[in-house]
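Structure incoming, see below.
Note that this complex is displayed minus one protein chain, with the remaining chains in position.
So, chain A:
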């Protein structure tokens, strides 16, 4: 290895081969190589510096004299560190110096002033003069226009940008200097806009008349980062234009408002072209006016009155949030000041506007949503733990507290963080971290952008770029050459910290109020804490503070852990529909589980589980109630395997082992009912975690009921047979939605009871056998529903309803198979055959089940249905529609019996089954959707109609389930209260805030389904 290679490595070069080649170039021939390499080592990226230096020397040989300078104190010759730092940081600025060697003087050590901040007025004057405009004039007009003006302005801008970059790169601590650099960049952009306006006045004056243009006042209001005076090296500059007429001016006659706006538009257009239109000297950045009222479609310029009219009448919440950053940056100062003064109250009253809480929540969701789709995690700005997180958090706090506290009404993020800390809204430690992370990320962004002056927010991947970046973060005084890996590690640490701080700074101070945390934490006043909770959607804020107190008080391990976790949990709970109920339920669960180590472990180590828990507690009364009585089920949340519904078989074997232990006595029924409750909870949790589809939920719930009924049947038989040989065997047949395995939470079980005396039973004991069957059936019903001692808390008993039996409530509760056969052959009415379509054996003898089904098949799938029967079914349906609906219920909102609801779809499908299932066995199913699909495949229903019916049926089913989930009570009505509707909408998969859209969707879908039903059913 040559010693040159070693030297290059020690100086931080990466591409050794090329560097050695460059070093041999004639431009560098007579330079002292050691000195040169030492000088290049100053650069963050020595490779780039070397390359640029070679190019610069060949284009502008006079650069040679700038490579060194003489230290005025010691008289020694030193390398010109400024030049090398610049060459090692920005290829783009090096290119600029090559294009414009006349500006090389900016790196001339003899001419360079002390690196002090540039005064905004000096920048403004300089850029105005560059286009031949008089800085002191009220409405300065440039002498130059078009190409000439553009080139002059852009060149001068870039010269100042070089100076600025030189100062920035020389700052001992880049992070500490970042706010200053951001401010100067914004000032420079403002100065460029000012000069561009002067050029625009010249150009438009030439076209429309100079006097007229002189009478138009125009103010450029900076928005976004430029408004906040924390601009990037390169980014769109967000602006809005305000125009007014100068009544005093000579050209003011005959300018009405539309003319005023026309001139204003022309000026704004010319201004934007001066900055960005393509030209020999490239454009600076895009002037983006899309934050203006009505966005892209709105007029480019408006009068102050027009802005205010818009903001008073039309503006949405985010627009006020955007105005938070508005600042006059160029043009007419007085007009701009009027604008700022007029909009200020609007910003700070915006938290009183309707929907503020919703929009805050939407904003929070945007923050979290952008986390998920951020690509590959290389984003500095939008990714998780990116700059956007910091900015949003700070703005949110400003909006919440700025209403009552003017001291936090500041535009720049860094200044706002300091003000929020000073006023006690953010803890000192948190604030210091936040500020540090923010400036860290911003410096990263600045250095990445500086290289090519490209608008990028993505972390590079090449190791040499990362190394250069790592070095640039250290500042010029550091001798360290940190590795690419250490940069990646630091960056991820910052990202992680930002995303936790994001929750932390919002909730932690609330905790501090309640829980007396360390003095480092901000202590919010109770009012401020409650304002913050209210902004997040908590309604009973006093109650919430009480719960937080209770959860965090004391020295137990649990309290300590909850103090740590609550900031995050409060945020998750706030994402639910009812954060208050969620917090209360959380407190109860926490009290119940208290010290069990797995619970604390789960909260601490299983983020996903804790998030699921919060979601459940704040969105479902059903699950909250069940979790309160069986908190140990919380453990399932951390384990997806536990959230798979148990199969019927495994439930059955559990019941069997229970029965064998308890000998089938009444004690066993308690365990059977507890098992049912446990499995319903499991299904509910799995459902709400999105692990189960609608069909699977119904199927699983049916299995649970089936296992319970079977268990109860065995217990009842044991009791009634009482050790003697049985006289008869009983079969439970599921009917209705239970038979279709389409039930929801809390559905009744519709059933038929069948029995058959044992073979060879003497004729005279038949009556006895019937008595025994009746006793078993009655016992079964009692076992499932009778209150137990001690009571099972929060139980939703399984009501067995045999109302669909022949002759309805007047018929005998249980009949023998033969009795059924006889009945159906003689009396059966149309609706009974229809009801049998959904008969599915549920519990009892398998042989009997088979015989029962072969007995009913000819009845429910008849060869032909007499017209009179069809008419009868239609008539019953028509009568049901008018009679069965509960009094005062709106048919449009009744999901079961209302228009286009469950019963419409089911009756239609059943009618088709009755008519065609004999010929087409594929229609022989107890399931509505399976039958509908079969009917569609057969061409009995056309595809579009079928889709409408299926969608309506599914949505109605979902709403029923959502009602139970949300309120813990059964209801067949689409809720009207907005809060309930919102909850149901979310259970049905709608994004938050879409209750009205959901309601429209349901009403429209069922209206269409009803039209299909009427056409196909009534004909």
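Everything below uses one rule, namely that a contact is a pair of C-beta atoms (placed from the backbone, for glycine too) under 8 Å apart; a residue touches a chain by one contact, two chains touch by 3 or more; residues count from 1.
In this section, contacts and distances are computed from a predicted model.
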Worksheet, complete the sentence: Per UniProt record, missing subunit out of "Type I glutamate--ammonia ligase", "Sugar ABC transporter permease", "Protocatechuate 3,4-dioxygenase" or "Peptidoglycan D,D-transpeptidase FtsI" is "Type I glutamate--ammonia ligase"
Worksheet entry | Option from A:452, A:480 or A:978 whose C-beta touches the chain left out | A:978
Discussion item. Considering the complete complex, identify which of A:662, A:821 or A:1007 is in touch with the unshown chain.
Written reply: A:1007
Worksheet entry | Option from A:102, A:294 or A:807 whose C-beta touches the chain left out | A:294
Discussion item. Touch as defined at the start, partner being the missing chain; which of A:561, A:592 or A:892 qualifies?
Written reply: A:892
Worksheet item: Residues of chain A in contact with the chain that isn't shown?
Response: 258, 261, 294, 297-299, 312-314, 349, 354, 888, 890, 892, 976-979, 995-996, 999-1000, 1003-1004, 1007
